[in-house]
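Of the protein chains in this complex, one is absent; all others appear in place.
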Amino acid sequence: MARSNKPIVWGPFAAGGTLTAFLTPALILLTLLAALGHAPDLLAYERLHAVASHWLAKLVIVGIVFLSLWSAAHRLRITLYDLGMRADALVATVVYLIAVAGTLAAIVYLLRI
Amino acid sequence: MSERVVELEVLRYNPETDSEPHFQRYSVSCEEEWVVLDALNKIKETIDPTLSYRWSCHMAVCGSCGMMVNGEPKLACKAFLRTFDGVIRVEPLAHFPIERDLVTVIDDFVMKLKRVKPYLIPKQDKPVSEGEYLQTPAELKKYKQYTLCINCMLCYAACPEYGLIPNYIGPAAIALAHRYNQDSRDGGRDERQEEIAATEGVWDCSFVGACSEVCPEHVDPAGAIQQVKIKSMVDWYKEHLMPWVKK
Partner (left out) sequence: MSRRPYVREIPKFRWFFRQPRYLRYMARELSCLFIGAYALMMVWGSKQLADGPATWGAFLERLHSPSSIAFHVLALGFALYHTITWFNLTPKALPVQVGGEFVPDGVIVGAHYVGWGLLSLAVLYFAGAF
């Protein structure tokens, strides 16, 4: 038996699971308010653009996006196995790639702000 | 003492005559305060002496009488008849091959238990003349709950991942490895990591938590497994990202 390299993918999963547990409900509530016609001030273009212009805000947003996507990807991988999909290597490659591609896209977009 | 007639549906399998298992219905009069094991004993004594099952202590200590009672892994000696309504369905422990009737083949668990070296491996041997290996109450607390494991395998029958991934080392074996890793007198963690930090060790666990919910001795294997995951992760990052930090 050799020790597994799973910690590489599990570390960000555990961190992302914790982050999303603390943060995601509040974030969803913000856009839900906007969806119901009570958009919080932060979502006004000028204010959000000004906030997102700061490098620290960009870093925070990228961090949130990466950890959320990664923990979701890892969980989806496990769930697909639980649901009978046995091509784990393929599933893992696809879901982690989506998480990384989403993060890179967020970096590109945020740098344009 | 009041008696009542209890209906049991027991999964039967005779390897010499049956191609597959089938349910057999028994009606047996039982005392109100009896457990499923009492009902099985009464069936064997008065109705059907061919019924096979394991049991020994009748007091939740030996871990022999684990079986599925209405789909839930339970010790038959701890499953009180009065807690069930209607027909009680009794099957051998899930996820294990059936040897005969309610008797399962447990070799897989026994081999896995052996692999994790569930015994003290002292950091360095010392002669008896130097005295005992001392331990404080706080050091004892660190692992005490895991010593309550009776190897009854209910956690294996509850764990869906063990059902899906037969190579998975599983809850009790990992909890017992963790029990010795947490022991201040032990120095064998490195050897045990070879088994439990492998892919077939803790990494096949998805933290369903069923193992801890069904444990009749209130051991928390799910907790032990997550703690081993976190420690193995720290090991991995230390080894690969900070190679200058040597153990």
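Chains: A and B, in written order; residue numbering restarts at 1 for each.
What we mean here is this: a residue touches a chain if its C-beta (ideal position, glycine included) is under 8 Å from a C-beta of that chain, and two chains touch if they have at least 3 such contacts.
All values reported here derive from a predicted model rather than from experimental measurement.
J.: Give me the visible chains that the unshown chain touches, in label order.
T.: A, B
J.: Decide which residue listed in B:80, B:207 or B:237 touches the omitted chain of the complex.
T.: B:207
J.: For the chain that's not shown, point to the residue among A:5, A:18 or A:93 touching it.
T.: Of all options in A:5, A:18 or A:93, contact with the hidden chain holds for A:18.
J.: Contacts of chain B with the missing chain: which residues?
T.: On the chain B side, contact with the omitted chain comes from 13, 15-16, 18, 20-21, 71-72, 94-95, 97-99, 105, 136-138, 141-142, 160, 163-164, 206-210, 212-213, 220, 222-223, 226-227, 229-230.
J.: What residues on chain A make contact with the chain left out of this view?
T.: Counting only chain A, the missing chain is touched by 17-18, 20-43, 45, 48-49, 52, 61, 64-65, 68-69, 71-73, 75-76, 78-79, 82-84, 102, 105-106, 109-110, 112-113.
Convention: only the chains that are shown with their structure count from here on.
J.: Just curious, how far off is chain B from chain A if you go by their C-alpha centres, in Å?
T.: The computed centroid separation for chain A versus chain B comes out at 37 Å.
J.: Mind listing the chain A positions that touch chain B in their complex?
T.: 1-8, 10-11, 14, 78, 81-82
J.: Using the touch definition from the top, list the residues of chain B that touch chain A in their complex.
T.: Residues 160-161, 164, 193-195, 197-201, 203, 206, 229-230, 232-233, 235-237.
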